[in-house]
Every structure is written in structure tokens, then in C-alpha cells.
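Reading through the C-alpha cells given below for one structure.
Removed: one protein chain of the complex. Kept in place: all other protein chains.
All chains are identified by letter, namely A, B, C and D, in their written order; residue positions are counted from 1 within each chain.
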Amino acid sequence: MWQWLVRLYHRLGSPKWFYELTGKWIIWLALLSGVGMLVGVVMGLLFAPADYQQGDSFRIIYIHVPAAIIAQSGYMIMAVSGAIFLIWRMKMAAWVARAVAPLGASFCLIALFTGAIWGKPTWGTWWVWDARLTSMLILLFLYFGVMALQRAIESEDASHKAGAILSLVGLVNIPIIKYSVDWWNTLHQPATLKLTERPPMHPDMLIPLLIMIVATYLLFALLVILRTRNEILWHERKRSWIQELPEVAARIKGGQR
Amino acid sequence: MALSFAADSVSLSARQLLCERDDRVLFENLDLDVRNGDLLQLAGPNGAGKTTLLRLLAGLNRDYEGDLLWHAEPLHDCFAEYAANRVYLGHLAAIKRALTPIENLRWLMSPWQNAGLELHEDDLWQALAEVQLGGFEDTPCNQLSAGQQRRVGLSRLALVPAPLWILDEPFTALDVEGVSWLEERIQRQVAAGGAVIITSHHALQGIPSLRRLELGVRATEGRS
Amino acid sequence: MALSFAADSVSLSARQLLCERDDRVLFENLDLDVRNGDLLQLAGPNGAGKTTLLRLLAGLNRDYEGDLLWHAEPLHDCFAEYAANRVYLGHLAAIKRALTPIENLRWLMSPWQNAGLELHEDDLWQALAEVQLGGFEDTPCNQLSAGQQRRVGLSRLALVPAPLWILDEPFTALDVEGVSWLEERIQRQVAAGGAVIITSHHALQGIPSLRRLELGVRATEGRS
Amino acid sequence: MSLVRATVRRDLLLAARNPGEWLNPLMFFLMVAAMFPLAVDPDPAFLAKIAGGIIWVAALLATLLSLDSLYKADVEDGTLEQWLASGESLYMLALAKALVHWLCSGLPLTLMSPVLALMMALPDDAYGALVLSLLIATPILSLLGSVGAALTAGVRSGGLLLSLLILPLYIPVLIFAASAVYHASIGMSFNSQLGFLGAMLALAMCLTPFAAAAALRLNLSR
Partner (left out) sequence: MSLVRATVRRDLLLAARNPGEWLNPLMFFLMVAAMFPLAVDPDPAFLAKIAGGIIWVAALLATLLSLDSLYKADVEDGTLEQWLASGESLYMLALAKALVHWLCSGLPLTLMSPVLALMMALPDDAYGALVLSLLIATPILSLLGSVGAALTAGVRSGGLLLSLLILPLYIPVLIFAASAVYHASIGMSFNSQLGFLGAMLALAMCLTPFAAAAALRLNLSR
């Protein structure tokens, strides 16, 4: 068992292995998430019943909720891969962390944006300083902090480590932030508008939502893998295994470098 | 470029120059003439005032008494003309670390281009190749070593058509090859009828027309 | 101080050292031994990796492959002991410009005092006098010239009892007198059974036991 | 190409290569504004009352912080020395640098401000006044700030010092701009405030580059 773990670790740490393995996954991930989204959207938009209060506007939930969930788990993934890089100096982990950051931030933005669009018809305003919304905004700030730091540091290795340290500090703080914001909100805010109390959802609404969540996770995985492969190509560009890759070799021959 | 300068293009004089820093006189009654074909080395121990004098001569600092003349006119009255005829290279190289050597050099050359110098991209690349930076033209400067960064600034000397060069410790951080390249450049400049003023603790061998100005007694002796 | 070091106090080895920067191999398969009485000069053109190697040897950077050993133990496993036996002097002198030379030196010496070195105020003043800063002891460092500021950092070498010295371009900005003082200091250290590793484009004449390690081919050749 | 144009080009290239230069002030703007609902009271009715002022304070602070780097790098790496050595007009340089600074801070802030206004529940009537006042007044901030940046360029921890020098000078801008937004939000005319801001802008364009140029010269005569 231990042996197997060690082998797995070494494999995961090997860019070549990762590149070759994920090369086979791409197509499946793309297919699955594409089909999943199609099914989810069709079910959600055409077959799910309209909400008795919100009418059709609730249908944006099929984007909003998956995006919000992924924005949150994205931060975890980024911080954990950062930790792996800091502790075991596995370069692959650093590349994954760097690949995740802008994607997580994008999903965060999507959640905020769709939420705002949704808020207008339901609450009559684009934004309120509700606990959930506020902590989502702070999450976006945390993402931006990590990205800005990674950008600002000249030395590649140091920028990976700095990003990892910051995302770990952020990770420790996320529960504190979340708690404090909840606490703040319950103190200040009269409960006029609430999205936290979830009415038990009709299965016809729920199933497409679940499908969308899974499909969006797959899409996220696909994007992370694509970005990581890009990092691998760049960093390993001088290694022979890269130069022998059919797609690279063809380009070198074509004189495109 | 086949260099050659008009025989009366350089005429820089100091008359009765006096410079104090913090109530300590660095030099006084200093007279100095630099003409075409001159190579003047400012020498002296650490703290003697070489850098200070060089910055005065370059026109970067007006904190002195006495006269500085360019073609018999006060230096700061004809500064634009003076500036177009001398190049100054200080401790700091004006290199942006986020930019590549070629981008940096392009900026460094812009005032000369504005003054009418015709410059092609090829010239820039060639200047960098001359200082052994061939292959690093497109590497951001923050990835270069101490000596390589200084070379970027020096490469300008291969392009600028000014008759007077003012250089502060230009040999800092250069390797043997870099030093001999620069020595040869200086020699060529003087041979072409230009003039060079330089501070350096380096010996400057093999340049015949060298004149040395020994600055000050040891600075410690001046203490109160 | 009559210096003299135990005969086996220095034993620094590198085995199969490999160092890459930005996917360019600076050196590989590098083997190196420094023992008492050794004077090792790292030489090579600009960008060869001298500074990089020196920082590895000083234990400031762990970004390498291969082994670094201090008395046959991995350097970073016995770092505290190693640190107490070597002094490192880099490009940067750790001088606070708002403080005076004497205050700066006091801070620089604090780790050695903590390790048991007895030091009187007089010793500090004497060390500064030795590097020709007598009279400047109470002048804030921002009023000193480039060379004078470097001397403040160098004065430490007159006081520190470490057998191994690691110096990066220590002759930068020094005048002739400063250079000869430092050369003599280095010679004395080696003669007393200490060891010195140094990078310098300076020739280091007159020190008999000098060993040179020529680093790398010219960096440009490694380019893609 | 003249040195002024070459410098503008180089600085924009630097900003393009290091997007933090214009993204960071923007994010800071957002963050500072977001702190107030947390610290004070998130009730929209209450926020609406202070929104204009808060947004303006945040814009002012964001500009202030981004000023620190305006000349510092140039002084430290010798760029400025070369400028002076070249004999070209420092007045033009100072103007050009202020322009680049505005392009990288004031302009993005202005474009971003409606989003913040939304979040802070600014009354609908006041949007025009907010954007207009930012558009006219952020250049004043850049120009005035560049004098401070030039003065403190040689100082190590200049960021804070710069703020101290410049904040008092920003106060008139703040007063007129905040009052323009406030008047708009209660449906009154705000032309006179904008007029004052415009006059200040004209004045600043003429005068501040002189001061900045003189301050730059100071840094060089060490």
C-alpha cells in the first residue's frame, strides 16, 4: 500500500506522465461536460416548472449555483496544491495552483454576476450586503490577491511559493471571515431579503441543478488540465520528450518553432 | 561607424571650481580643461570627491562655486547644446528590469534619434552583440547577471555620436573581456578626436594619451 | 588579534552539484573541496554563475541538486554550526544609511558576540580605523561615498573569528589602498589556517596558495 | 522619436507587461469602498446617504497609493538622471508622466465607478454626476499627486509621507466632487461644482508640472 502511494506520488510529480495521461482524458472530459451541460440546460430551461414566486427568472440558478460552488472549492484546490508544493517541492502542484487561480476567480465573478442579474427581478436591487454575497466578494478579493502576488514577483520559483503561502494564510482565514461576516450580518441586517433559507426544491428543479453542478465540475477540471498542460509545455520545452511529441514535432518541422 | 569628430567640437573648462559637502571642502581652486583627443582620469582615494566632480562636469548638479564653461559659455546657459554633445554614464544604468535589453537600448537612444541620428533596428542588435549580449536581446533584464545588466547600458557607447564621454566607474562588474572591450572603445573614441572623462580605480593601461587628475588628499585628513 | 585556526576546522565539500536557472544549466557535476589554508577564487565571464554558486556555498539558497557537505554532514542539517564558522559578505553590505558606521558595525557583530566573542568598543573603533574610516565613525552612512560605505561592511573582517570567509566581489568600489588592505587581510586569514572563497574579476596578485575555479563557458553559448 | 514620446511609450509598455500597475488601484478602490458597509451599517437606505462621499474617498485613496511608484523607480534606476542629462524639458516629462498615471489609475477608476455605485445603492440620479466628477477630477489628482511623488521619490518609505503631503491638497477636490454627487442625488443642479473642478484642472495642468520638474531636479542634485 505504502509502496503504491509512493509510486503514485512520483508519477503525479512527473510532468511527462501527467501530460500523457491527461492527453487521453481531455476528449472524455469535454464530451461529458458538454453533454451534461446540454442535458442540464435543456431540462432546466424547458422542462423544469417555473417557480411559483419568481417565475422563470429562477432558471439562472443553473449557472449561478454551480459557479458559486466551484469558486469555493477552487480556492481549496489552489491552497492544497500550494501546500503540496511548499512541503514536497513538487513542481506539478505549483503549476496546478497557478492554473486554478484565474479560473476560480472567473467562476467567482460569474457567480457574482449571475447573482446580481437574479437579484434585480427578485429583490429589486442588484446588490445587498448580505452575508453570503459579502463573503463571496471577499473570496474574489482573496483570489485577486493571490494572482496579483504571483504576477508581481519576478522569480518564477519564488512567485509560486509566495502564492502558496498567501493562499494557505487565506485558507486558514476563510472560516474566520465567513463566521465573522455571518455574525455581522445577523447583527446588523434586518431579515428583509434572504437567500439562505432554501425552500425544499421540487425534484424537477433539483435534478437538472445536480446535473449542471457535476457538468460544471467536469468543465472546471478540463480547464485546469488544459492550463496545466500549457504550463508543462512551456517549462519542459527543452526536454526531449516534449520535442518528440507528435504535435510539437510537426510544428518544429513546419518551422513555426 | 567610422568615427571622427571636428577638431574643435570639445571644449569644457572649469575655473576656480570649489565644492563643499557638509562643510568639508572636497576641492577648491580647481582648474581643468578638456579638449578634443583628451582622456582624463579622475583618481583619488574613496571619498575624495571623484563622483561629485564628475556630476558637476556632466551638468547634473549646480551645487558648486566657480565657473564651468562649454566653449567659453557658462555650461548651464547652453545646456541643451552641451547635452547633445556629451554622453553621461553613471553608477546607475537606467535599465528597466521588466524590459528586454533591446527595449531598454531603444529608450536610451531616443534623445539621439530625436537630435537627428539615423538608427536602424540592426544597429541596436549589433551593439548588443558587441557587448556579448547576443542571444539575450529578448530576455527580460531581471534575468541577467550583474555584469550583463551593466553591459546593456554600455552598449550605448557603440552607437552614440557624442564627442565627449563622461563615465563613472564604468568597469564595475565587468569581466576581463568586457574590460578590454571598453578600453578599446575608449581608445577609439580618443583616437577619433573625441574626449573622455572617467573615474576609475582601474589602471587603464595601454591608452597613451592618458592624463590623471589626482583628487584631494585622503578625505580623512580633512575632518574637523 | 593573533589569528590561528584549528587544522581541521574547515571542511566544505560540494558533490555533483547541479544548478539551473530558468532552464539553463549554469554548472553540473561540480565537485569542490575547501579545507584549511585554501584560497579559492571563482572566476569566469559575466553571467557564468559565480554569484549563484557562492550563494549556494554560503547556504543562502537551496535551489540546487547534488550535495553540499560541511564536515561530511549535509550543510542544511548542521546549518547553525556552519553559520558560526563562516562569514558571508555579498553585494549588499547590510548597512543602514541613517546610522553611523559604529552603530552599523555593532549590529553586524552581534551574532558573533552572542556566540561568545568578547568585544570591546575599542575593538570596533580600531576596526573602522583600519579601513580608513577613522574620523567618520559618527557620520551617518548616507554621507559617505560609495567606497566608504563598502569599507564599513569590510571592517567586520578585522573582527570576526570565523575560519571560513565567503566574499562576493569584495574589491568593488575600493581604491588602491583599500584593495591592498583587503588583499593583505585575505592573505593573513589563509596564513592563519583559515579559508577564503571569493569571486572577483580582480587579479589577486601576490597570494601564493591561490586556486582558481573557472566557471562555465560563456553564458551566451548556452542559449537556445 | 523624442524622449518624451519614447518615455510615454516605454511606461505604457511597462504597464502592459505588468498589469498590476493598473489593476491594483482598481481592486484597492473596490476593497476600500467595501469596508464601509462592514464597518458602519449595510442598510441600503443609510448607504445611499454616504455612497457618494465614500466612493470619492476610496477613489482618492486608491490614486494616492498608486502614486508612490510614479517616479520612485525612475530615480532609483537612473532613468531620471538620463532625462536631466539629455537636456530635454522636465516640464514635458512631468506632464507626460502624469498623463500615463491617469491612464493607469484615474481612467480605470472612472470606468469602474458605476459598479461600485450600484453596490453602495447610490441614487440613480447621481450616476452622471459621479462619473463626470471623476472624469474631470481624477486628472487633478494625478497632476497634484505627481508633485508629491516627485518630492518623495528619493525617500525610502515614501508611500506614507507622500500621502501626508498630498492629502491636504486633495481636500478641495474632495469637497467639490462629493458635493456635486450629493446635489445630484437630491435632484439639484451640480454645474457649479463641475465648473470649479474644471477650473482647478486647467490650473493644475499649467502649474503642477513646473513644481514637479523642480522637485525632480532636487532628487538629482545629491
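One rule holds for everything that comes next: a residue touches a chain if its C-beta (ideal position, glycine included) is under 8 Å from a C-beta of that chain, and two chains touch if they have at least 3 such contacts.
Computed from a prediction, not measured in an experiment: that's the story for all the values here.
Enquirer: Tell me the shown chains the invisible chain touches, ordered by label.
Expert: So, taking every chain into account, the missing one touches A, C, D.
Enquirer: Return the single residue from A:Leu12, A:Leu32, A:Ala148 or A:Val248 that touches the missing chain.
Expert: A:Ala148
Enquirer: Of C:Leu32, C:Leu69 or C:Ala93, which sits in contact with the chain we cannot see?
Expert: Only one listed residue reaches the unshown chain, and that is C:Ala93.
Enquirer: Touch as defined at the start, partner being the missing chain; which of A:Leu12, A:Val39 or A:Leu86 qualifies?
Expert: For the chain that is not drawn, the touching residue is A:Leu86.
Enquirer: With the missing chain put back, which residues of chain C would touch it? List them for me.
Expert: Counting only chain C, the missing chain is touched by 55, 58-63, 79-80, 82-84, 87-88, 90-99, 103, 106-108, 110-111, 113-114.
Enquirer: For chain A, which residues touch the unseen chain?
Expert: Within chain A, the residues that touch the unshown chain are 86, 138, 141-142, 144-145, 148-149, 152-155, 157-158, 161-162, 165-166, 168-170, 172-173, 176-177, 179-181, 183-184, 187.
Enquirer: On chain D, what residues meet the omitted chain?
Expert: 20-21, 24-25, 27-28, 31-32, 35-36, 38-41, 49-50, 52-54, 56-57, 60-61, 65-66, 68-69, 72-73, 156-157, 159-161, 163-164, 167-168, 171, 174-175, 178
Please note the rule applied: only the chains that are shown with their structure count from here on.
Enquirer: Contact counts by the stated rule: is the higher one at A-C or A-D?
Expert: Output for the comparison: A-D.
Enquirer: As a quick test, compute the distance in whole Å between the mean CA positions of chain A and chain B.
Expert: Taking the average C-alpha coordinate of chain A and of chain B, the gap between them is 55 Å.
Enquirer: Calculate how many whole Å lie between the centre of chain A and the centre of chain C, each centre taken as the average of the chain's C-alpha atoms.
Expert: The computed centroid separation for chain A versus chain C comes out at 48 Å.
Enquirer: How many Å are there between the centre of chain A and the centre of chain D, using C-alpha atoms for each centre?
Expert: Computed value for the inter-centroid distance: 34 Å.
Enquirer: Find every residue in chain A that makes contact with two or more other chains and list them.
Expert: In chain A, no residue touches two or more other chains.
Enquirer: Tell me, which residues of chain B touch at least two other chains?
Expert: Within chain B, residues 91, 97-98 contact more than one other chain.
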